[in-house]
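This part shows subunit A:
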Amino acid sequence: MNDSIPQSLADSVNVGLAHRALSDRVQADYIVMAVAMLVWVGVFLYLMRLDKISKEIAKS
Partner candidate 1 sequence: MMTKTILKFGLLIWMLVMTVAAFLYAPLAEKLFELTRVIYWHIPMSWITVAAFGLSAYWSLMYLRRHDLVDDAKAAIWAELGLIACVLATVSGSIFAKGMWGSYWNWDPRETSIFLLLLIYAAYVTLRTAIDDDERRASLSATYAVVAVATVPFLIFIVPRIYFSLHPDPLINSKGRQFMEYRMRVVLYSSLLGFMAIFWWLYRIHLRLALARLAQGRAR
Partner candidate 2 sequence: MKSGFLARSLSVARKDWQVECRSLAGLSSTGLFALVTLASLSIAVGPYAVGPDVLAALLWIVLLFAGFAGLAQSFAREYDSHTAPHLKLLAGPHEVLLGKGLLNLWLLVLVECGVVPLFLVLMEPKLPHPWVLIATLALADIGFVACATLLGAIVAQARSRGALFAGLALPVLIPLMLSAIGGTKAAFGAQPDAVTHLLTLSSFDAVLMGAAVLLIEPVWNE
């Protein structure tokens, strides 16, 4: 196990992942995916708000 300490992210991807169980990797995937989707929802709510405000300003 301790024969290879990853020096960079590239190493940890190449070396570290080999030691990690597949289920761990899949779980990490789901977490990142959920965060990405949450960010999307946030961005869209913000855009909808901008859209509404800009319409009100344009009217007045």
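Selection criteria: all candidates are chains of the complex that A comes from, given by their letters.
Methods note: a contact is a pair of C-beta atoms (placed from the backbone, for glycine too) under 8 Å apart; a residue touches a chain by one contact, two chains touch by 3 or more; residues count from 1.
All figures in this text were calculated on a predicted structure; none of them were measured in a lab.
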item	value
Numbered candidate touching subunit A, per complex, among 1 or 2	1
Complex contacts: residues of subunit A adjacent to candidate 1	7-11, 13-14, 17, 25, 29-30, 32-33, 36-37, 40-41, 44, 47-48, 50-51, 54-55, 57-58
